[in-house]
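All protein chains but one are shown at their positions in the complex.
After this line comes subunit A, so read on.
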Amino acid sequence: MTVDPFPPHPLHTPGIAAATADLTKVYGRGDTQVVALDRVSIGFREGEFTAIMGPSGCGKSTLMHCAAGLDSPSSGSVRIGTTELGTLGDRQLTRLRRDRIGFIFQAFNLLPTLTALENITLPLTLAGRRPERQWLDRVVSMVGLAQRLDHRPAQLSGGQQQRVAVARALVSRPAIVFGDEPTGNLDSRAGAEVLGFLRDSVRELGQTVVMVTHDPVAAGYADRVVFLSDGRLVDEMAHPTPDRVLDLMLRFSGGSPQTPACDARSRTS
């Protein structure tokens, strides 16, 4: 599993679920200008579990937001499958997110008024599609929620809520699932469960998963880890283990492995 971190033309490579080319994101202007991403080109291969890591403010969340069509790049291009996002309007982007992308958020972001099952099938409901019974059952049983489908989010533990979110991300068979610090709000056991599900979805279902994390243990579940620093891709590692990731991070951060979570707002302000 060795992939050139800087493939010359990722947009033309087959087997790529999503890719960015020369992706640049600049916040603010003049004195307050911050370059969050500086010409980042990266591809995410189908059926691969990728973790994006880096110190606080390195641009890893921005990279994910742009790649997932939540945020628009200042320049450069983003592709999901064969679709170029830069040409899409809000309505098409919305549809793309609904049909081709799955999301797992740090804060779970389940709708408190819907039951677990309704939350899981929400992307399909929004699209006006009926869930495939077999697939739904498989996803639900994989995350171990069969007994809790009628519960509201408030009646579930954090780990259970995130498992609902994982099922929600998988249910529409998206081309790619993005996770934004999916274990950031969970204790280590619940986090391990969720990461296990994500890895299983890659192994068993052939799902493509991209996850932003600052936790070397979480990164250890991935097939590949890419490292960002100051808005640039600086390194990558295949078949990571927590120890090797930690070593690499210590090297980047000059000895301190403590990298607090990237705060989306702290970048812009």
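What we mean here is this: a contact is a pair of C-beta atoms (placed from the backbone, for glycine too) under 8 Å apart; a residue touches a chain by one contact, two chains touch by 3 or more; residues count from 1.
Heads up, the rule we're going with is that contacts and distances are computed from a predicted model.
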- Note on the structure: Matching the hidden chain's UniProt record against "Cbb3-type cytochrome c oxidase subunit I", "ABC transporter permease", "M16 family metallopeptidase" or "Thiolase domain-containing protein" returns "ABC transporter permease"
- Task: Give the residue, chosen from A:K25, A:R45 or A:H65, that touches the chain omitted from the document.
- Result: A:H65
- Residue touching the undisplayed chain, where the options are A:T20, A:S41 or A:Q106: A:Q106
- Message: Can you say which of A:P123, A:G159 or A:P240 touches the chain missing from this structure?
- Response: A:P123
- Message: Using the touch definition from the top, which of A:R39, A:R98 or A:H151 touches the missing chain?
- Response: A:R98
- On subunit A, the omitted chain is touched by residues 61, 65, 70-71, 90-91, 94-95, 97-99, 103, 105-107, 109, 111-114, 122-123, 125-128, 154, 168, 180, 263-265
